[in-house]
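Have a look at the structure below, then the notes.
All protein chains but one are shown at their positions in the complex.
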Amino acid sequence: MSEKHVIPVGTYVGIFTALIALTGLTVWVAFHDFGSMNTVIAVGIACIKALLVALFFMHLKYSARILWLYAGTAIAFFILLITITLSDYRSREWFPTPKAWSQPTATAPGASH
Amino acid sequence: MSSASQANEHVAHHFESAEQQRQSAQLGMWAFLVTEVMFFSGLFAAYIIYRSLYPEAWTVGSHMLSIGLGGFNTIILLCSSLTMALAVHAAQTDKRGASARWIILTIVLGLAFLGVKMVEYSAKIEHHLVPGAHFHLDPAQELANLQAAGVQVGDHLRHAMETVNTAHVQLFFSLYFAITGLHALHMIIGIGVMIWLLKTTIEGRYSSAYINPVEVSGLYWHFVDIVWIFLFPLLYLVGRH
Partner (left out) sequence: MSEASTNATATAAPKSYLDDGSTIRSWLLTIDHKRIAILYLISITIFFALGAFAAAAFRLELLTPQGDFLSAETYNKFFTMHGIVMIFFFLLPSIPAVMGNFLIPIMIGAKDMAFPRLNLLSWYVFMAGAGLAISAIIAGGVDTGWTFYTPYSSMYANSHVILAVTGAFIAGFSSIMTGLNIIVTVQKMRAPGLTWFRLPLFVWSMYATSLVVLLGTPVVAISLAMIFVERFLGFGIFDPALGGDPVLFQHIFWFYSHPAVYIMILPSMGVISEVIACFSRRRVYGYTFVAFSSLAIAVIGFFVWGHHMFVSGQSAYAGVIFSFLTFFVAIPTAIKIINWIMTMHKGSISFDAPMLYAFGFLGLFLVGGLTGLFLSTMATDVHLHDTYFVVSHFHYVMVGGGVMGFFAALHYWWPKMMGRMYPEGWAKFAAIVIFIGFNLTFLPQFQMGYHGMPRRYHAYAPEFQIMHVMSTAGASVMGAGYLTMFSYLIWSLFKGKKASANPWDSRGLEWETACPPPTHNFLETPVVTQDAYSFDLPSVTCVLEKKDKPEEHRV
């Protein structure tokens, strides 16, 4: 038969304990201010938890490379959609607004000439 | 010989070997999970863009959610992931009874999650936090309520409560209901799968030679758990400091 990797129960329980601990940690850090790092820390902890679930509960650590490739593709395209869309919103204000638009009353054609 | 023929009876006509069938099932489920990630990505994109545009609305909206219930649900789902992993483990090691019991426990935990979710939803309906014509939120009143309840209100929250545009909080709740609703839908489908898995396990369809359905159902269940792992901090824990 195939090499089905049987992970010992102890590992599952260990991972579970780590997940619960990380849940506690994410709540704890939420009540402390780390400035601009707040969201980064929250998402970072979530990523570690997701990685633990994927690697051990979903057996990715012991799976074929092709499954790694597919999992990685999903993450890459998820990030692609979000970053490119966000880049549009972040850069909308970069163009300087012409003065005539920002002060419509003062520079309206009829008023200035 | 007997174990080989036992393995063969599970191999569908179009596969050459049990191993080929197993690898196909695994790749199929992972490829499906890729589509699931992308399915949620549209909502996450909307979440991130609106959050970056209206951070104060996200702070206020997040404070309207209960960390207690959300955290409790997180624990429930993590437990269910453990029981699912143990169900697969039991199936791998030919312990059919144990596998069935772990699956039952997974179903119970899944139902508990949905129960808590219903409590949360009904509270939101009661407090007129469902987007639409009946949406109502008075930030000043909420601030007073928090202070009356003895909660320490930091500058960050106070500022958010004072400056927030309640229309933007509606956006938060639209996305809250859309994302958690979609997640709950996945839970319901997952529980359906688990019930089928329980039935087939009791019928004795799986042995260490053939556990593909148990394995791939497990993958799906863990994926739904992973989605919630992200939803919990992104919805319940925004701007709590």
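By letter and in written order, the chains are A and B; residue numbering begins at 1 in each of them.
Methods note: a contact is a pair of C-beta atoms (placed from the backbone, for glycine too) under 8 Å apart; a residue touches a chain by one contact, two chains touch by 3 or more.
Computed from a predicted structure; not experimentally measured.
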TODO: Out of B:24, B:66 or B:208, point to the residue that touches the absent chain in the complete complex.
DONE: B:24
Open item on the list: Using the touch definition from the top, which of B:82, B:143 or B:175 touches the missing chain?
Closed with: B:175
TODO: Consider the whole complex, including the chain that is not shown, and state which of B:167, B:188 or B:202 touches that chain.
DONE: B:167
Task: Residues of subunit B (touch criterion as defined above) contacting the omitted chain - done: 12-16, 20, 23-24, 27-28, 31-32, 34-36, 38-43, 45-46, 49-50, 53-54, 57, 131-133, 165, 167-168, 170-171, 173-175, 177-178, 182
Task: Residues from subunit A at the interface with the omitted partner, ascending - done: 66, 73-74, 77, 80-81, 84-85, 87-92, 94-95
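By definition in this document, only the chains that are shown with their structure count from here on.
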Open item on the list: For a test of understanding, state which residues of subunit B touch subunit A in their complex under the given definition.
Closed with: 7, 18-19, 22-23, 26-27, 30-31, 33-34, 37-38, 41-42, 44-45, 48-49, 52-53, 67, 71, 74-75, 78-79, 81-82, 84-86, 89, 92-93, 156, 208-209, 215, 218-219, 222-223, 225-226, 229-230, 232-234, 237, 239-241
Task: Residues of subunit A touching subunit B in the complex - done: 1-2, 4, 6-7, 9, 12-13, 16, 19-20, 23, 26-27, 30-33, 38, 42-43, 45-46, 49-50, 53-54, 56-59, 63-64, 66-67, 70-71, 73-75, 77-78, 81-82, 85-86, 89-90
